[in-house]
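Partial view: only certain chains, each at its native spot in the assembly.
Letters A, B and C mark the chains as written, and numbering starts fresh at 1 in each.
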């Protein structure tokens, strides 16, 4: 803890003073982050660092495996973070960010390692679909490394599917007021791959092009079409 | 999302290169963080920035209200993060970090604002003890601001009590292999107050003194005493 | 019950004899239905009649509101029916069939009528997203009748989203071995509208054209692309 204590002191003495006006403004006016990022608790994946975000920019929910349980009556922390971000803060983008070499995904691929961690094993049930997909739809001869990587990538898409079951998200998608994003951070190379829903694949993000989204909201035509449909009956 | 996309690019192009050796080492050898920090999803409270931590140093679980549900059969993300941090990573310190001007704590104090957010309201039941304590044990004429602050501080202690109910934590406390910490970050001033279990109060951390802990493990004498006790019967 | 008793007798005496060979074969060889239909318990919506199916053709799960709870650790009857249909019976199609004048959807639109039915109210939480979508994305001046109809239609799509969170379904979608369908039965006209995922709208089914699906499995290219993607790194 010595490092952390020193870090607190350094932050207070050397970092905070440069941003004190911003912190005071944020304390006075409250936060207005543009996005919610749901990422892994892994110490090597620091959301604000990867995105070079400052204070007040990113609402962050982190857990082992960047998991989003499907909406249900048994409420938990991720559901609450989503609801708060969408309803109270009005975020316009939600990012599910997975990463390479994820301990949670390794656990999924090697369930025997989870025996001494029954809670982790239970939590990872929310990622079983990703594991099933890799077992059934990927080449059987994937190496262990590639298998973990494939599970981590499919897991991002599975969690995006879960995200859509949350009423607050579903409603904003219907009015095209929110977009969902799936990102994969590669620890070794520092690169971020982005899931492009239009082509159903992860691609490398390019700064000078529009960021592809995993799930876009429905455009107005859909609603119009729907009501036309109703009127026609 | 433009800023985030640009941030990713900046990170990859200008930040990662300076730390590429560290990232590669972390990718190759895995993470070995010394501490688990449980903090709020609030965009103004960035764990790695406050503690000036680099990649690989801090395992981080974030949710609305820096809440730790008591251990139970209905497993969730926080329970899993704790279990993974203690059992798989062997962290020696767990920090529950609350903060000033917390939206979740304000929600507790103003339940009518939670009506459109039923999941947040349900999640905050894990903080009701903090609210009850402030209602019953604090002066009735606390200002709204002081009330939210008092609830946020008591909430840290309540979550530390919850933390002790997790078997993995309880076992490590019994062997004196883990310590629990309660921190309060003041957004406006950039200062961190630390809960000192020995005097049951938050104090200002001082770099040149040992960091006080909220809950220390039992020392050896206790175990010895216990077995003596057993032997004597 | 007099009618039902008489019906049993009529079935045994006048209907069964004509199909006895089929029933005996089904008893001997077991069922091999091609599809799972999830429909409402409503007495006016008879799955086998609407689809003119005979014994052995349709595996049927019925509940109030043709609801599919999202996959979760708290297992229930619908989750089990899905898993049994996909894993044990190998069905190739799952249909979520809603209908006009649905009492459950009316309850959603008039929550005060649910006060004496707390279990129904809790169950309908799985349809809240449909209600939220209609509130936020549909014209505010929809008539009561059109509102119930819109909620019933959106509810079908919401339940299809829930269906995708079930690992057994997700895995079969990834290998393109299953398709999901959304149907809307109009009690008054006897017509069935079918949701076409390609255009995001309900259309009238036409016998001489291929039946559009709500959700198709991923084709092989996707998997190939994915593995190529992995190989490229």
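Criterion: a contact is a pair of C-beta atoms (placed from the backbone, for glycine too) under 8 Å apart; a residue touches a chain by one contact, two chains touch by 3 or more.
Treat the numbers as computed from the prediction; the structure is a model and nothing was measured.
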item: Total copies in the full complex, given that 3 are placed here; value: 6
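Going forward, only the chains that are shown with their structure count from here on.
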item: Between chain A and its twin chain B, rotation from the CA superposition, multiple of 5 degrees; value: 180
item: Furthest chain, CA centroid comparison against chain B; value: C
item: Chain occupying the middle, per Cα centroid; value: A
item: Rounded Å distance, chain B centre to chain C centre (Cα mean); value: 44
item: Mean-CA-position distance for chain B and chain A (Å); value: 21
item: Geometric centre distance via CA averages, chain C-chain A, whole Å; value: 30
item: Multi-chain contact residues (two or more partners), chain A; value: 69, 74, 122
item: Chain A - residues contacting chain B, complex; value: 1-12, 15-17, 20, 23-24, 26-28, 30-31, 33-36, 41-44, 46, 48-53, 55-64, 67, 69, 74-85, 87-88, 93, 95, 100-101, 103-104, 116-120, 122-124, 179, 181, 187-188, 190-192, 205, 207, 211
item: Chain C to chain A touching residues, read off their complex; value: 69-74, 122, 125, 128-129, 131-133, 135-139, 146, 149-150, 153-154, 158, 161-162, 164-168, 170-172, 174-175, 186, 199-202, 218, 222-223, 225-227, 229-230, 233
